[in-house]
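Some chains omitted; the rest stay in position.
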Amino acid sequence: MYSFENDYSEGACREVLEELIRTNDLQVSGYGLDRFCLEAAEKIRKLIGNDRADVHFITGGTPCNVLAISLLKAHEAVISVGSGHINVHETGAVEATGHKIVTVKGKDGKILPEEIRQVVKDHGDEHMVKPKMVFLANATEYGTVYTYEELKKITRTCHELGLYLYLDGARLSNALCVKKAGLDLKKIASLADIFYIGATKNGALLGEAMVIINDELKPDFRYLIKQKCSMLAKGRSIGASFNALLTDDVYLKNASHANRMAQKLRKAFEGHGIRMYIDSPSNQIFPILDNKLFRKLKKDYVFLKWSDYDAKHTVARFVCSWATDESKIDELNRKLDKEMK
Amino acid sequence: MYSFENDYSEGACREVLEELIRTNDLQVSGYGLDRFCLEAAEKIRKLIGNDRADVHFITGGTPCNVLAISLLKAHEAVISVGSGHINVHETGAVEATGHKIVTVKGKDGKILPEEIRQVVKDHGDEHMVKPKMVFLANATEYGTVYTYEELKKITRTCHELGLYLYLDGARLSNALCVKKAGLDLKKIASLADIFYIGATKNGALLGEAMVIINDELKPDFRYLIKQKCSMLAKGRSIGASFNALLTDDVYLKNASHANRMAQKLRKAFEGHGIRMYIDSPSNQIFPILDNKLFRKLKKDYVFLKWSDYDAKHTVARFVCSWATDESKIDELNRKLDKEMK
């Protein structure tokens, strides 16, 4: 069995593991105030070209989302596509902190400026929540990627309407490695009020780096981290991991490998006449499999059933990562040869 | 500089680190449902002699506390000593989930059965919260340890009054290693409705094992873990860490070393006429230092100021761990010789 179930099926990538081993015996302070975290934060400030940004290291992605949205006041709400991770797959973690998620339909997993505008228009008085933040993930939950141009339009809309833009970067590095999106960390930092750079899905054992650009959102953030169960006693582990990932562009190399593997897998499917449910250029693909083929592949591979497509077809999800073994994709391709002939 | 600041100043102990390395490349499922977690849970069920217990691996101690207390209904409250970690050092994480902490004074950091009884007596109607759970930490925040006899009385009181007993085991292994307390994991599991075995402070990079004994508290617990930001995508890291700690009693060896070091340090202080603020038999000690000595030691050692004692003295906190280097204690002893002669 080989697993394409997700991008966190293995432990840490070599560079991260080595850095954890190298720094293991050094004594440092707890809670993310250690020298490894400080160093990693400094690296991030350089990469984004903003030496005033606040950087915090957080245990995971749901914690990051909860923290960003906890910055809102009691009656303020966040806007998201219905397929947004915060709306579907976080067991109501956002609502558990008291905030409503106002959902829109989106297109290909992406929120549209006109949808944001409509939500604000529809929320006119105190009998409704007050939309105050836009949530989006890049890459999205469907593996699609917002381009620089698309993000600029969303940012402009947010500025016009007095909304904060929060970018969930669980797979941000994967988005950065999609060339046609035209993104880099500097651009991201110039567009979002607050965002995170994910490491859990890009080669760390755990951890994400929350980056706060907007001064209004900076004060007392560490209080929230503690309160929302998202502070690690040995924050050093996350700091050290980021130090490894941010050295020699390991984070981009990891993500780039993941994307390349997924696109190679996609070609393997498409080469056998199998269409994709959605055109995703990053490390997740969604082939529409004949149910018989779906069952056959399940014998040798771990992957997710995404949804029913029609009576005879199923949408599957295959995810590649920094750890994906290219030979396994060649092998799967040969299996398709055999099955589809 | 050598640090006695806390018991999480280093990375992982050797056994944990090796297990993380050994299992690093194996593909497993996410979110704590992997084989390492299953194996570790099974080990815990054997150790506590209860094969029906539910075991969950959680990111940290505050998350564990929040989760246990989130099992209460909206109007139910938890009783704790005022010095309890949940009341002082968790940035209102418990209240942030909607629950009130009703505090009592306690003695030496420990809650007394008669205090529990009084709280229940004082809360008679629906204009007040309904006390439903008792929180205690063993070892306590003061390094003191509840004995088996003390815990049995508390358990009996809880049963009488219809309260759940939740035991915060951030330093449970340290308590188990205090012989005169007469405890072992089987006894703990026979007394508490829910408790956790801490690993963050006992040699793991992160992670605690929540153990649920009372059937009423078992359903849907994983929903809470996800919602309260306490589930790790790579839960495997915690599972593997516990596998290492629970093999050949590493968890007891680690805690035992920590206790032994702290008590040796205590003797060093006491041998120089320095009294302890509290009589703590585990891995935290609280010497009452002359302010001048306090400042001198600060030059060579990292440790906490706990509180002012009087105009001329300060209560300090020294913590030892699995990683404490015994030669550093000898060295500190020699320094005391020099300073106090």
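For clarity, chains are labelled A and B in written order, and residue numbers in each chain start from 1.
Everything that follows uses one rule, which is that a contact is a pair of C-beta atoms (placed from the backbone, for glycine too) under 8 Å apart; a residue touches a chain by one contact, two chains touch by 3 or more.
Not measured: the values here are computed from a predicted model.
Shown chains number 2; the total number of identical copies in the complete complex of this file is 4.
Throughout what follows, only the chains that are shown with their structure count from here on.
One simple way to say how far apart two chains are is to compare their mean CA positions; for chain A and chain B this gives 33 Å. In the complex of the two chains, the chain B residues touching chain A come out as 2-3, 5-6, 8-12, 17, 20-21, 23-30, 59-63, 66, 90-93, 96-97, 200-201, 205-206, 223, 226-234, 236-237, 302, 323.
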